[in-house]
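Have a look at this one.
Just one protein chain is left out here, and the rest sit where they should.
Order of writing sets the labels: A, B and C. Residues in every chain begin at 1.
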Amino acid sequence: MSVASPFDSDPDATSAEDADLARELLLQKFERVRRTTEALCEPLEPEDCQVQSMLDVSPTKWHIAHTTWFFETLILEKEPSYRGFDPAFRVLFNSYYNTVGAQHPRPERGLLSRPTFDQVRGYRHWVDRQMTTLILTCAVRDLEALAPLVELGLNHEQQHQELMLMDIKHVFWSNPLRPTYRRADAREATPSPELRWIAFQEGLPWIGHGGDGFAYDNETPRHRAFVGAFRLASRLVTNREYLDFIADGGYTRPELWLSDGWKAAAAEGWQAPLYWETRGGQRWHMTLHGMQPLDLDAPVCHVSYYEADAFARWAGARLPTEEEWETAAGGTAITGNFVESGALEPLPEHAPSGTDGLLQLYGDVWEWTRSPYVAYPGYRQPSGPVGEYNAKFMCNQLVLRGGACVTPQDHIRPTYRNFFAAANRWQFAGIRLAGDA
Amino acid sequence: MSVASPFDSDPDATSAEDADLARELLLQKFERVRRTTEALCEPLEPEDCQVQSMLDVSPTKWHIAHTTWFFETLILEKEPSYRGFDPAFRVLFNSYYNTVGAQHPRPERGLLSRPTFDQVRGYRHWVDRQMTTLILTCAVRDLEALAPLVELGLNHEQQHQELMLMDIKHVFWSNPLRPTYRRADAREATPSPELRWIAFQEGLPWIGHGGDGFAYDNETPRHRAFVGAFRLASRLVTNREYLDFIADGGYTRPELWLSDGWKAAAAEGWQAPLYWETRGGQRWHMTLHGMQPLDLDAPVCHVSYYEADAFARWAGARLPTEEEWETAAGGTAITGNFVESGALEPLPEHAPSGTDGLLQLYGDVWEWTRSPYVAYPGYRQPSGPVGEYNAKFMCNQLVLRGGACVTPQDHIRPTYRNFFAAANRWQFAGIRLAGDA
Amino acid sequence: MSVASPFDSDPDATSAEDADLARELLLQKFERVRRTTEALCEPLEPEDCQVQSMLDVSPTKWHIAHTTWFFETLILEKEPSYRGFDPAFRVLFNSYYNTVGAQHPRPERGLLSRPTFDQVRGYRHWVDRQMTTLILTCAVRDLEALAPLVELGLNHEQQHQELMLMDIKHVFWSNPLRPTYRRADAREATPSPELRWIAFQEGLPWIGHGGDGFAYDNETPRHRAFVGAFRLASRLVTNREYLDFIADGGYTRPELWLSDGWKAAAAEGWQAPLYWETRGGQRWHMTLHGMQPLDLDAPVCHVSYYEADAFARWAGARLPTEEEWETAAGGTAITGNFVESGALEPLPEHAPSGTDGLLQLYGDVWEWTRSPYVAYPGYRQPSGPVGEYNAKFMCNQLVLRGGACVTPQDHIRPTYRNFFAAANRWQFAGIRLAGDA
Partner (left out) sequence: MSVASPFDSDPDATSAEDADLARELLLQKFERVRRTTEALCEPLEPEDCQVQSMLDVSPTKWHIAHTTWFFETLILEKEPSYRGFDPAFRVLFNSYYNTVGAQHPRPERGLLSRPTFDQVRGYRHWVDRQMTTLILTCAVRDLEALAPLVELGLNHEQQHQELMLMDIKHVFWSNPLRPTYRRADAREATPSPELRWIAFQEGLPWIGHGGDGFAYDNETPRHRAFVGAFRLASRLVTNREYLDFIADGGYTRPELWLSDGWKAAAAEGWQAPLYWETRGGQRWHMTLHGMQPLDLDAPVCHVSYYEADAFARWAGARLPTEEEWETAAGGTAITGNFVESGALEPLPEHAPSGTDGLLQLYGDVWEWTRSPYVAYPGYRQPSGPVGEYNAKFMCNQLVLRGGACVTPQDHIRPTYRNFFAAANRWQFAGIRLAGDA
C-alpha cells in the first residue's frame, strides 16, 4: 500500500516538531477510528456479538478482537519489549495470514464463547494503550515505518466496520423475530429522477492509484488501459425497476442468466434480492431498522453479480467495467449516502430534476462491475503478512466500486476496488447500467 | 406416563385438606426442580448460553426457554384465560412436537441471539408465577389432571438439566481455550477393585414399570420376557482397561467392530473416546473442570455404542441386554455418583475390597446395552403431544441404563430407559461387560 | 452356518461310494445355481451390466464377478497348488471382507469398465472348472470341510441372484426410457381375498434354526423367547389399501410416522412407494417388465420400514415381531410366488374364497418385522471371513421374513432372517399387519 504522510516529501528533514505533529495527527485518527468501531457495538447485546449466522459472517466480537489483533500482530509484536496480551489470541483472531501462523477455523468463530465480549473489550483497550504509547514515544526514525502500518490498520478497521454492519444485518435476519439494530428516522418519499445515459469517448486513460494518500496495493500500479466509447446510466437501478424485472419473469428465464448464476439461483431458491419478503401481498425487506416496506424509489440492494448481470441483460444493457467506472468517476466529488448519514440503507436520489452528471456514484450501494478482480499490470505483491491482505484473493471474484451506505466516507477513493464472489448477496451491492456508445 | 399422586388410591374421597397437601408437595417439587435448573447456569456467561457447537447440542439459553415452553404449552395454554408470554416463542422453543405446530429449525437454535438470556429468564419467571397460581388455585377436580402433567414437565426438565451439562461440556471443548465450568475438588487416588463376574439364572422375569410413582410411557407396560442365564461384571470398565484395548490395536482392527462402527470411526477419525487428548505423552481429557489428567481407575466415559461393543468383543465378552440389566438391578439401592455429588465426572469405585454385588450400577456413566430401543410388547402411545415424547424415536437407537454423574438422583429408576444413536459420544456413556453364563 | 450333508450322521463311516454320491449331488447343485445366475444375465446388454445407479446398487457384472470371487477366495485359494486368475481381482471383487484384505471402494464399482463382461465371464468359467475338479478329486477327508463352504457359496450366490434383479430394476428405472428386462406374461385380474385376523396364543416357543440343512449363522442358536398372544393378518396389504392410506394423508401426517421416517420422507420427497408414477391421472409403476399399470389387488411393494410402520399405525395395527412371524409360520409349506414363477412382481392372492390359514406367507414380498436385526442370545460369530458374512451388520437394520418374487424358492426357510435399513426401498418389501390379541 502507498501511504502519504508528512514525511513523504523529504523524510530526512523531518524535525522533531514535524514528528510531534505527525504523532498527534496519527493518534487522533487512531482514536477516532477505534472509537467508531466501539460505537457500532452500542446497540448490541453480548449474545448478538456471539453469533455467526453463515460461513461468510463473523461474530461482532470476533471483528472487535481481530481488528485489535491486527495492530498487535503487525505492529506491537515487532517491538522487542512487547509481551502479548494472551498468546492464544494469536491463533484465535488470525483471519487468514499464513505468514503469521495457524488460524482458528473460520466456520467455528461463532463457537468461541470465551473470551467474552467484555474480555475482548479489555484486550482492545489494552492494545489501544500500547499503541498510544508507541505512537507517542517511538523514535523519530521509526515513525516513518510505523505511520503507514497504523494507516493500514485503520483502513483495515474501517473495512471491518462495514463488515460488522453487513454481518449483524444477516444475524438479525436469521432470527424470525427480526430484531432492530437501530430505529429508523422518518423520511419523506422521494421519487427517483429519470434515468439518463451519459456518454464517454474512447481513450487511453490512466487507471489506478498513483498520487499521494493511502491506497491499497491492489489499486496499484497506475497504468494505461484502452477503453472504448461507452455510456453509463445517470443513477442506480431502483427497486421499482427491479420489480419490473421480476414481474417480467426475470428469475424464470434462463436466457437472461449466466450458467453459474442460473444454477446458484436454483440451488438457493432465489426469487428476489436477499432480505426481501412478501407479507400480505406487499413487499418488505429486512433492514438494520428491522422489517420495512420496500421503498420503490430507493436503489435495489443485496443482489448478486448474477442478478445484476441478468437484470442488465434484461434491460438491454450491461454492467460497466471497472476502467469505465473509474474513468467516468473522474473528478466527481466523493459525497453521498455513507455510514455517517445514519440511514444505514440506500436512499432514493433526491437531486433536483435537471441535475446532470452521474448521481449516486458514491455511497448507497457498491456497484457491481463486470471486471474480474485480478492484479493490475505490473502489480508487485508486498512481502510478509501485508502481502496477504489482497493479493491472494485475485481469482474468482468481481470488482465493485463506489462504497455504500455502511462505508465510512473517508475510506473511499475513485480507485478503490472492493471485491466479492459472484454469488455473494449479503454485502450492500446494487446496479448501475452501462452500454456501448 | 403413569404417575402416582395422593389421588391414586381413591380420588373421589379427596378432601380439601388432601388437596392442599397435594398442592403444597407439588409446588415444592416444582420450585426445587426449577431452581436447580437456574443454579446450573450460574457459572455461565451470556455468550456461553448462546452457542450451539454441533447439531445435537442446544444452547443453554434454549434449554432454559424450552423447559419453560413445556409448561406453558402443555399446561398453561389449556387454560381459557391464559395469554401467552410471546406468541413467537410457541415456534422458537418447540423442540419436536408436531401436534403443537411448527418448529424453529434445530440447526439454527444457536442463531437466536434474541430473546437474550435475561429476557428468557424473564419468560421463565413469568411462567413460574402462572404455574404457581394454577397449582395453588385450580379447582380440586382439575388437580388430578394437572399433577401428572406437572410431574411430566419436571421430569422433562431434569432430563434437560443433564443435557445442559452434556452440551456445555461440548461447547467448552469446542473452544481451544478449554474453559472451566466449575473448579474440581481435590480427590484422593482410589484403585479400582478387581472385576468379578456375577451370575444370574435363566428366568421369565417381569420387565418394565408397573407400580406406583412416575415413569415414562416407554417403560410400560410391564411384561414378561424370557432371559437366559447370564453374568454381569461387578463394576464398570475403567480407563486403564480401555487404554489396554487401544494399545492392543482396538481402533485399527476391523474384526472387532460392527460395520457401521468401523465406518463411523474412519469418517470421524476416532482413536480414543471423545474428549481425550494426548499432551506431552500423557493422556488428558476435557471435563467440566477443564482439561484434567486421565484417572486410570475411573470408568471410561464418552464412548459410542460402537466402541463399547468393540471393547466388549475384544474383551471376550458382550454388552448386556436391557432385560438382563433390569433383572440384575433387582432391589439394588439407587445410590451412586449422581449430579448431586458435584463431581460431574465418573469416579473410581471406592467400595471396600471384598464388597460383593454389583458396583456402580447407578450413576457415574450410562451403561450401553445391546438392546435396540423399541416399544415394549403391548405398548400404547399416549395421544397428543405427550405421545410424541418418546414413541416416535423408537428406531435406530440403543437403550442405556442406570444414569450418570450428571443425572439427578431422583430422576432414575431400575426401569428407566435412556436411548442414543450408536454413534453418539457426547452423553456420559460407559461400559459394563456381560456374558453368557 | 450349519450345514447338513451326507456326512452329518456318522462322518467316520463314510465310504468311498457315499463320497462319490456326495460329490455328485454337490456338483449338481453347484452347476444348477451357477447356471441360473448366468441365465439371469441373458436379457442384458454389456452396458446394462456396467451401471451402478446408486450407492446400494452394484453393477450386474460386479455381482457376476463377486460370486465367483467368493468361491475362489474362500475355497480355491486355500489349495496350495492354486494360482489365482488375476491377483487384482482379489481387491476389485472383495465386497466387505476385511479378513481377506483391501476392497475396491464400493461407490466406484460402476467405474470399472475393465474387466469387460466377457472377461468376467471368462473368469467365471475358469473358476467353475477349478471348482469342478476340486469337488470331484479332493480327498475324501477334505470333502467334509469343502461341502459346507460350497453350500455357503451357493447360498451366497442365490442372495446375489436376488440382488441382481433388485439392482437391474433400479438401473432401468434410473433411465427415462424405462427399459424392459423381460416381457410380462398376460395375467387375469384376481380380486384379493378379504383380510382375516388369525389369533395366536402366548407361549415360550423355540426360535431359530436348530435342525438339519443349511442355515446362516444369524439364524442360530435355537433359543426360547416369550411371545405374548398376538394376531396376524391373513394376507399382505394390497396396493388398493395403500392407496387409501395415501388418500387419507398418509404422507402428510407426522403423527403417523417415526421421527427418522418423517425426516427421510421429507429429505427424499416420498409421496408413494418407490417406482410408483402417476401418468394421466393413472397409477403406474416400474417393473422388470417395464412400466405397468398398478394392479390394485397385488401386494404393495417397495416400501421402507418407515412407510410400513406408518401404514400399520394408520390402520390401527402394528408390524409383527420376527418371533411372532416365525411362530405363526410354524409348519406352513414353503410355497408361493418365488423367482421360479417368472412373474418377477408380487401377484394378487388367488386362494379360493374360504381358504383359511396365512396366505402369501412365502414369496411375493419380504415382510417387514418390527424386530431390529440383532444377534440371537448365545450367538457365536464364526472365525475368519465367514464370520464377517452376517455378524458385523447386526446394528441399525430391521429383520424381514418370508422371501419375495425374486428369491429362489429353495433359498428360504421359516427361520430365514433378511435385513435392511429402515429407509431402504429398492428391495421387494411389503407389509403384513399384526396386532395384540
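We adopt the following convention: a residue touches a chain if its C-beta (ideal position, glycine included) is under 8 Å from a C-beta of that chain, and two chains touch if they have at least 3 such contacts.
Just so it is clear, the model here is predicted, and its values are computed rather than measured.
J.: List the neighbours, among the chains on screen, of the chain that has been left out.
T.: It touches the following shown chains in the full complex: A, C.
J.: Touching the left-out chain: which of C:171, C:256, C:272 or C:298?
T.: For the chain that is not drawn, the touching residue is C:171.
J.: With the missing chain put back, one of C:21, C:39 or C:88 would touch it. Which one?
T.: C:88
J.: Of the residues A:28, A:99 or A:201, I need the one that contacts the missing chain.
T.: A:99
J.: Which of A:191, A:228, A:342 or A:357 touches the chain that is not shown?
T.: Of the candidates A:191, A:228, A:342 or A:357, A:228 is in touch with the missing chain.
J.: Tell me which stretches of subunit C touch the chain missing from the display.
T.: So the residues of subunit C touching the missing chain come out as 45-51, 53, 61, 88, 91-92, 104, 108, 110-117, 171-172, 174-177, 179.
J.: Which residue numbers on subunit A touch the omitted chain?
T.: 96, 98-99, 204, 223-226, 228, 254-255, 257-262, 305-306, 309, 321, 370-372, 374-375, 377-378, 387-388, 392-396, 422, 436
Please note the rule applied: only the chains that are shown with their structure count from here on.
J.: Indicate which of the five shapes (line, ring, star, complete, other) describes how the chains touch one another.
T.: Drawn as a graph, the chains make an open path, so a line.
J.: Starting from the Cα centroid of subunit B, hunt down the chain whose centroid lies farthest away.
T.: Result for max centroid distance from subunit B is chain A.
J.: With chain centres defined as C-alpha means, what is the inter-centre distance between subunit A and subunit C in Å?
T.: So the centroids are 61 Å from each other.
J.: Determine the centre-to-centre distance between subunit B and subunit C, using the mean Cα coordinates as centres, and give it in whole Å.
T.: 39
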